[in-house]
Every structure is written in C-alpha cells, then in structure tokens.
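Note that one protein chain of the assembly has been removed; the remaining protein chains are unaltered in position.
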Amino acid sequence: MELRRSVEEKTFIIITAAAAAITSLLLILIIGKIALEALPALNLYFLTTAEVDTPGYGQAIANAVVGTICLSLLSVAFAVPLSLGTAIYLKKYAKDNVLTRSVRFMIDILSGMPSIVLGVFGMLFIVIYLKPITGGLSLLSGALAMAILILPVIERSAEEAIGTVPRELEEGSIALGGKKWTTIRRITIPYALSGIMTGIILGLGRSAEESAIVVLTAGYSQFYPAVEVLQNSKMPFGAQLGPFQEPVGTLAISVYHMFQFPNIVPRANGFAAALVLILLVMVINLSARVILWRWKIG
Amino acid sequence: MIHESQTESSKEVHGSKPFSKLTSIEIPDLPGLIFLLCGIITILIIVFLIGFIFYTAFPTFQSQGLYSIFGTNWDYTQHQYGMLVFICGTIALTVVTIAIACPLSILTAIFLAEYSPPRLTKVMRPMIELLVGIPSVVYGIFGLFVLGNMFKYNINPGISSVLGFIPIFRNLQPSTGEGLLLASIVLSIMILPTITSLSVEAINSVPREYKEASISLGATKWETIKKAIMPVASSGILTAVVLGVMRAMGETMAVVMLFGGQMHIPGSLFDTGYAMTSKILNDIGYWVAVPEGRSALFAIAAVLIVFEVITVAAARAIGGRKKWS
Partner (left out) sequence: MYSKKLVVVLLTIAIIGVCALVLGCTSSSPSPTATTTATTPTSTPVQTTASITIGGSTTVQPLSTILVDAYMKNNSGVKITVTGGGSGAGETGVGSGTLDIGSASEIVPASVMTQYPNIITYTIGGSGVCVIVGTSVQVPANGFSIKDLAASYVTGQPVANLSSAGVKDIYTRADNPSGTADAMGSYLFTSANKSWIYANATNNLKTAQGNDGMVAAIQSDPNGLAFVDFGFTQNANGIQIPAVQDLNGTVYTVNAANIKGALKDFFAKQTSSTHYPIKLVRPLNYLTNGQPSPAVLAYINYANSSSAEFAYQQCGYFSMSDINNA
C-alpha cells in the first residue's frame, strides 16, 4: 500500500515536472527557431530603411516599426481617457446595483470579442462610412478600432488598481475635509497609478501585436508615417492630413505579407519582421510586469 | 437630504467604497459627471458595435432562416449562406485545442504551484507568460513554415500509420501538413499561458488549512492535490479553461494560415477545415461592398458574438468576475 502510494506520488511529480518543462521550453524553442531563420536578414539596412526606399516588396521594415509604434500609441491615447473615466466612475461613484453589474458584464463581453468582429465593424463603419473623417484605410481608422479592442484591458486593470487603494487613506482625506474629486485626484489615483500604468502598457502591447484589425482598417503603407497635408479631391476640403488620414504600415502586416507572397518576400525577411515584432511586444509587456512587480512589492 | 447608505455588497468586494456611505448627495460633482460621461460613451460604443453587427446581419438571417446555421452550402451566386461547415470547423478546432492544452497547462500549473521550488517558479512563470507576447501572425508563420513540413512528412503519416485504423487518426490529406492537428497544437500553445497562470492562481488561493489538514492526516502530496486542492480549485481552473475556449474560438490569423481552408467539416485529426473567423477574413475584402455578401459575412460575425457571450456568461457563472485577469 505504501509502495503504491509513493510510486504514484513520484510518478505524478515527474509528469507534472515534464509538463512544466515542455511549457517553459516552448518559448525558447519558438523564439529561437524564429531568430535562427531571421538571422540572414537582420542587418542595419533592413532595420533602418523604409520599404519605399527599397526595390520590390518586403525588403525593409523601418516604416513598419515606426508605424506599429505610432498606431499603438494613438490607440492607447484614444482608449485611456474613456477607460480610466469609466473605471473611476464604476469604482468610486456608482452604487453596486444591477446597472453597474450589467455594465461590467458588457465590458467583459467586449474584452472577449474576437478581433475579426472588431475588424469587420471597423472596416464597414469606420473605414467606409466614416471615410470623410478618417480618410478610409488609415492610421486614424486603425487606432479607433484598436482603441475599442484595448478599452477593456485598460479599464479592468484600472478598476483593480483603484480597488486596492486602502480605505483608511481615503477616509482620512474625507475626515480632513476633502471633497470627493480632491480625494480621488490626490489619494486614489496616485496610489493606483502603477496598476493603471500596467494596464496602459498591457494595452500598448496588445495593440502592437494585433493583426486582424490592422489588416482591415489600417491598410498598409511602405512609407513612414509623416506629418504632412496631401491633396486629395475625394476628401472634405480637398486635403488629406498625414499621418492620421493615410494608411500606415505595421509589422504584423509585414509578417502577413510573407504568408501572402511566399515567393516574392524572402523567407528570412518575414521571420526577421516577426522577430522584431516579438521583441517589441515583449519589451512592452516586460516593462508592465516589472512595474506591477515593483508595485506589489513596494 | 441624507441618503441612507446601502448594505455592503457581499458578492463583490472591490476594495474601498467609502463614498456610498459618507456622501450625502447623489448627483456627482463635475469630475464625476465627466467620468459618468466616459462610462456612458463606453457603454454606447459596446451597444453600438453589437447592434451594428446584428443590424447588418439581419437580412441574411431573415432570408435564410435556420438554414444559415444548419445549411452546408455557402455560395454567393446561388444566394445560399449556410454556415454549418464553418461552425463545425470552429468547434472542432476548439475541442481539439482544449483537449491538448488542458492536460498540459493544468499539470504545469500543479507543478508550479505545489511542487516547484520558488526559485524555479520565478524562472518558469515569466517564460510561460511571455508566450502571450508572441503575436498570432507569428504563430501562424511559425506553424506554417517551421512545423508545416514536419507535420506533412513525419507526424501526420507517422501517427496515421500506427493509429490509422481509428477513424479520427486517418490521414485524409497526405499532400499537406495543414489541418486540424497543426492548427490545434499552435492554438494550444497560444492559450497555454492563460490557462496556466489562472490555474496557478486558483490553486494558490485554496486555503492552507485544507492542505495542512490533509497532510496531517497522512496523505502524500499528490493525494492532497488530488483530493483536497483540486476540487476546491476546480471552479477557478474551469474558468481558466473557458477563457481559453474563448481565445481559441476568436483567433483569426494563425487559424487562417494553418487550418487549410477547404470547405468541408474535418473528417479526422489530419484533415483540413474552415473556421468561421477565416471565412470572414478571406471574403470580406471583396464582399464588404456588396450588400448581400456583406450581410452574410456579418451574420457569421453575429454568430461568433453569440458564442462568445455564452462563453463569457459561463465563465462568470463558474468563477465570478474576480477571477478574470
């Protein structure tokens, strides 16, 4: 009896350890393989030249790197005010009743929404119907659609962060005669700031890696996003405001091109774009984790 | 007028909520109004999004009726839009993905939470969680260009020659490595971090007394896990699995590259299929500008939303909102 139990125990230690080993090693395997395939293409020219300045297709990715960063930052800029405001209202002002619970349910639904659904919504509504404002397939369209995607990410982190502010601090502020907004401004938000920042950075990372939305709303451009005004007789005032109303290139689409044109885009280039994208998203996510870790420790 | 404070909410303890007890005025001050506006705009966006999709999809449901869900023919020129092939493709993909991902991630979670020394855990957890940072297109090209040939020449023939007598293991597509198994394996790698980290949290939140009581009664660690911890953590783990399901159902880019895109229901693990998300992605480029085709594709999106809402409701019912992260 004892032997069976100890054998069973040891067996399961081995099984679970093996599972954990496999899972952890997957990361190294995948990134390692991608890096290996990407090596021939990783040179300074590839990384710092815009695709427009190279002949053909998919020979350089600098425009895509800049485009990805711009798109992510703009999406976050759109999403943060709305999600922060919603989080503050839900946590600090609203009573806990059926209404707020259904609001939270709806935000949960949004967070689980498949990105293709947001993509086709963006394509039909934002790109086609709202063309006079957004310029069609453009940075603005992509950022608006992406903002909807990351809204729940930021909102939930913000709510959690606000929820951890100790009551005593807030009550102390009230006892000292502070009004509600003053208390929020001076006590709650500063205390929760790390958690909120984490949410924002996670949203940033999410928008950098998202591809289904980008392919349907942001188009693709071989140029850097540039601040300029172009003539376009089909837009209101005959002007197209760059970079917002112009299409923007992103790394996710650079990688997708490798799938669409396996004979025109060199294989190493596609993998190199993938590697740069992975590193970009990882740096963003890691910084979020570091902030969160420091905040929880501190 | 003093407004009586309401009873403390028992289900959701979200930290401090002093104002409901302390303020006497119901109408929020100006900043509060701004935040309220933010909340209203957010809700309006969500409602508009879902409403717009269903509104655009309505003509298809109206003309096709139940055929849209259960019909098998999808043909624009014949004006027939039956989604069954795609729905089955998505379901098959989800089922196999969960079948692969669950054992792996739950066992990993058990190891991380119970057996692993803290220093090892500190190394392993980030490595698993960083898998989330790999974009789905990259998983797609990884699966296609790196794993594809392996599957086509080695894995698919290998497994089917050994287990081929069982229908589910027949190699129906010997000319390609794409198919249900490849797509499911890549998808399970994608959802591993989600299920694992949520399961670890669930296991860690089991009160220590349960463990200690079990050990003091003479049980081995594994028996403690099996009998005392897992049943308590099961709701959290189940929530994690449901979240994984949601991610797998909604995944687009990796699936479109790896599932094969043939219009039939997969007949075996090595067969190709067509998922709902892939169909939308492939066809929307052209048909978005044609009202009938657009409505049909939006109908697929509407069905996807319905699936997702059901999954969200299930996750909440099992685990409660707190478990989300």
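Order of writing sets the chain letters: A and B. Residues in each chain are counted from 1.
What we mean here is this: contacts are C-beta pairs under 8 Å (C-beta built on N, C-alpha and C of every residue); 3 or more make two chains touch, one makes a residue touch a chain.
Keep in mind that what you see is a predicted model, and the values were worked out from it rather than measured.
In the complete complex, the residue from B:Leu33, B:Val290 or B:Val306 that touches the missing chain is B:Val290. For the options A:Ala19, A:Ala38, A:Cys70 or A:Leu144, the residue in contact with the chain missing from this view is A:Cys70. Listed residues A:Thr100, A:Ser221, A:Ser254 or A:Asn269: the one in touch with the omitted chain is A:Ser221. Contact residues of subunit A toward the unshown chain are 49-50, 52-57, 62, 66, 69-70, 73, 127-128, 131, 136-137, 193-194, 197, 201, 204, 219-234, 240, 242-243, 246-247, 259-264, 287, 290-291, 294-295, 298. Against the chain not displayed here, subunit B makes contact via residues 72-77, 85, 149, 175-176, 260-264, 272, 282-283, 285-290.
In this section, only the chains that are shown with their structure count from here on.
Rounded to whole angstrom units, the spacing between the C-alpha centres of subunit A and subunit B is 18. Residues 6, 9, 12, 14-20, 22-23, 28-32, 34-39, 41-43, 45-47, 49-50, 52-53, 56, 103-105, 107-108, 110-112, 115-116, 123-124, 126-142, 144-146, 189, 192, 196, 220-223, 225, 243, 246, 249-253, 257, 277, 280-281, 284, 288-289, 294, 297-298, 301, 304-305, 308-309, 311-312, 316, 321, 324-325 of subunit B are the ones touching subunit A in the complex. The touching residues of subunit A, when paired with subunit B in their complex, are 5-6, 8-9, 12-13, 15-17, 19-20, 22-24, 26-28, 30-31, 33-34, 37, 81-86, 88-96, 103-121, 123-125, 128, 148, 151, 155-156, 159, 162-167, 170-171, 174, 179-181, 184-185, 205, 208-212, 215-216, 252, 255-256, 258-259, 267, 270-271, 274, 277-278, 281-282, 284-286, 289.
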